[in-house]
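One structure coming up, written as structure tokens, with questions to follow.
A single protein chain has been omitted; all remaining protein chains appear in their positions.
Should a chain be cited, it is by its letter among A and B, assigned in written order, with residues numbered from 1 in that chain.
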Amino acid sequence: MSDALRLEDVSVDYTVGGKARTVLKGLSLSIAPGEAYGLVGESGCGKSTAALAAVRYLARNGKVSAGRILIDGRDLMGLSASDLRGLRSRTVAMVYQDPGRALNPSLKIARQMTEVFEVAEGLRGQAAEARALEMLARVQIANPARVMGAYPHELSGGMQQRVVIAMALSINPKLLILDEPTTGLDATVEAEILDLIVALRRDYATAILMISHSLSVIAHVCDRVGVLYAGELVEEGPAAEIFAQARHPYTVALLRCLPERGRLKSQGPLETIPGFLPAPGAIQDGCVYAPRCPIARDRCRAERPPLYDLGGRVSRCHYWEAAPAIPRQTVAFAAARPVSQVLPVLKVRDLSKTYTVDGKAFQASRDISLDLWAGETLGLVGESGSGKSTLAKLLLGLAAPDAGSTIEMEGEALPPRAKTRSRAQLKALQMVFQNPGLALNRSHSVRRLIDRAMRLTGALPARREEKLAVLAHEVRLTGPQLDEKPRRLSGGLKQRVGIARAFASEPQIVVCDEPTSALDVSVQAAILNLLVDLQAKQQVSYIFISHDLGVVNYLADRVAVLFLGRVLETGPTRAVFAAPHHPYTEALVSASPAISREGVARIRLHGEIPSAAAPPPGCVFNTRCPRKIGPICETEAPPARDAGAGHVIACHIPVAELAILQSSSSGAA
Amino acid sequence: MIGILARKLPLALITLLVLSLVVFFGGQLLPGDVGRSVLGPLADAGAVAAFNHSVGVDRPVITQYLDWIGHFVVGDMGTSYTFQAPVAPLVLSALGNSLKLAGLAFAMIVPLGILGGVVAALNVGRWADRTILVVGQSLGVVPEFISSIVLILVFGVWLRWLPMSADWPEGAGALTQIYYLILPALPLVIIFFGYMARVTRTGMVEALDADYTRTAVLKGLSWPTVLRRHVLRNALVSPITVSASLVGYLAGGLVVVETLFHYRGIGSVIYTAARQKDFPMLEAGVLLIGALYTVAAIVGDLLIAALNPRLRAEVSA
Partner (left out) sequence: MKPFWRHDKFRAALRSPSLMLGVVIVVFWVVCAIFGARLAPMDPYADNLLATLSPPSAAHWFGTDQLGRDIFSRVIVGARDILTAGLMATLLGTVLGTALGLALGYIGGVFDSVVSRIIEALQALPLVIVALMALAAVGTSNLTVILVIGFVFTPLIARTVRSAVREEAALDYVAASHLRGDRALSVMIVEILPNVMPLVLVEMTVRLGFAIFFVASLSFLGFGIQPPSADWGLAIAENYSLIGSYWWTVIFDAAATASLVIGFNLAAEGVQGLFEQ
């Protein structure tokens, strides 16, 4: 039987501004029938290009410049247009990121589903519809008939992705290509979709090519994994072996820069990868990773390494034997000062925010009460729509809270809007934004960006210049970089500028709103290290907003879990992320491979996330709660139960009972 | 649909109210002394005062406006200074004529423009695309009187294929009228072809590059099916919407074209009224054109809703 997909020495070029740029260089891989293969790499490594080349759907300026692509033994480049159509309609299917855009906005789901059966099997009308309904049921859509009559925009992201997966599997393909199928979905929804993919793999004998930037996603689904770097395959082998012991310095570094397995900041900084991803085609001689590799020698810069066969796995490193033993970076953080417990720097009581859109009221925040202590990091976690960003805006005075809300800084009430706050108050409370590309004024130089923020300190220009030099050194920006406009800097450097700007006014509190979610993992690690370092040196408090539990676990001293604008649970990070905890936190932890432990039963949430315009009565989590105890959850707001040491859980189930429930399902807590 | 109308109609009424204020301002306040402006600098002061009194412009501004708009909405558009006759029948018959001319131009622009845009989009970056864009765009900026003169010279004077004036013989049938209107309609086609083609091309390129088109292609659908069912359906929303507002823009070209081709339409009425400072006539003509545009815009909104379910929510929001 021939391989489901076979790439032989495939190179892909894009023509940009009249010049050909090689994005994929000599990629070879093969996927056996029924096998799941994961291709992992950071942005710009060419993984999506590989997926698109495999279905011959490159952008207008892209072309396969060398090599052969075979699907089910047939050479894709040699196919006529009608043979290619036949192949696409019966043998290969693709699912990609952003299902909302993958579906035609002006056609009902029924039409988009049935046309698959029309081309593949010649079915029409009722017969095609019956098959479509059956497929929707197989991807665990509760009400297929309703979905069939809906337009894509009427479905949630998770539901849309189920539809796309159903369409792809309708033809029972020999090869299914999944290009970042869960990126952009919430963690609990992502976990559900990944489970679905794993389950469907058992039912269908489909081979899978899965593309992802996330090692944990790949590990969850795939048997074998290939690591791409700068358009080249650097390592390949069984997933379990690679994650256990990588044999290429890049893979080693990639695995170490994630805050995996419950790692904490007190255990030392995260590993980072120095330098930058080279531009396509920039490195002609030697190993593409040599400029960033800690064990590179002269040979690495002169002689391009072949794929060394290590028996069942391969590595493109001359010194693959040394790779697993690369020493960990040993730069320690400055000693963190103890967290002060006298007076909270920020005290939030009954903070609510209601937006009115078209006469309908949305409660983006509801009765939030929090304390932030000097020098600590408070993590805010929650999925989209949980009100994390609204809370940040309210604290910073970028939006005014409802009447009755109070925010106090060091015992003094803060005016609701930034424009009515005093200079000292503005200076003390600053922010690092999610997307540094949009948060830095593109018309200003880096120096000017930081200097404008520094004026809040009241220092004279000459003094500011000195301070700026010190600050730039601390965030590791070089002199020439200070004179650049932000667009000439990489994402990681831009975020360093964003951090420098936030620290320019010498603040006491910095709100970090998903500061690394737009960055690659290797860049994320450096930014997180920087934040920890600055906190220890400058004694600031952080409010750290993130959807990534691994990052929050690493960084935060205490954490608050938000759902639909309410705080469901708050307390010391370790207490919150371990049982007993709120059923919602339990599900979040379970969906997060970075901190969930082996042997713990996976909790999956079902149903849609309710809308803030119509929150469920009683406990807002009751419609999705796997531990719902009865009508009381639907009628009464849950009490705040004290679980000790500042750990508070808003749930009708008593803490002791939660502890029993959660330990019985997890074995060990 | 009803919901959209219920939201859009009040907005349209506000638009018309604002327009009427603007027109009133332009026609009755801006000229200052209307009598002096109409009768000229040499007229005797008594005659000016008498004129002002006879047309009522010596009353308070609010009274004048309410009186004017109150009569206007019931169809009494005042009395023309020049013809000393009611404005309404004159203006309305001219509007009818203009609609014939604009209708003919519209019937040529929309299919030609959409075709041009589709052809350009299917050849993105190639010479056909660039030619259609550059030629369309360049023709679109040449004033109507220039293209009219070239067309008259070529088809009227040298080739003698088409009549140089739109003044058809008494009692001419529909086909004859169209024959007389082709030459006047062409400058309008020329000026709007590029715009229409460009809007269509943008919509097409967006749809061709969209992820849902990729989904459709990877399903193994034939290219004509992909085009018809997935691409065109989404791509044509904007050109069709734009074509509704075109009705309003065409009116601007009518002023020049109708004057050049001696055609008694609303454009030439406005032009003549402006020359002779016949303000009641001018106000009526301008306000009618504004009303026509407003109606066309509502039709456009309804079309969007009918064509795209996702936008349906946005339009009514």
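Simple rule for what comes next: a residue touches a chain if its C-beta (ideal position, glycine included) is under 8 Å from a C-beta of that chain, and two chains touch if they have at least 3 such contacts.
The structure displayed is predicted, hence computed values, not measured ones.
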| item | value |
| --- | --- |
| Identified contact with the non-displayed chain, of A:440, A:499 or A:649 | A:440 |
| Residue of A:455, A:537 or A:574 touching the missing chain in the full complex | A:455 |
| Touch with the omitted chain, as defined above, among A:58, A:264, A:418 or A:536 | A:418 |
| Chain not shown, touching residues in chain A | 396-398, 418-419, 421, 423, 426, 429-431, 433-435, 438-444, 452-453, 455-456, 501, 505 |
| Hidden partner interface residues of chain B, rising order | 14-16, 18-19, 22-23, 26-27, 30-31, 37, 134, 137-138, 140-146, 149-150, 152-153, 157, 164, 248-249, 251-253, 255-256, 259-260, 270-271, 273-275, 277, 279, 282, 286, 289-290, 293-294, 297 |
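Just so it is clear, only the chains that are shown with their structure count from here on.
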| item | value |
| --- | --- |
| Chain A and chain B, separation of their C-alpha mean positions in angstrom | 51 |
| Interface residues, chain B side, partner chain A - complex | 124-125, 210-212, 214-223, 225, 229-230, 233-234, 307-310, 313, 317 |
| Touch list for chain A against partner chain B, complex | 55, 57, 60, 81, 85-90, 92-94, 96, 98, 101-107, 111-112, 115-116, 119-120, 151-153, 164, 167, 358 |
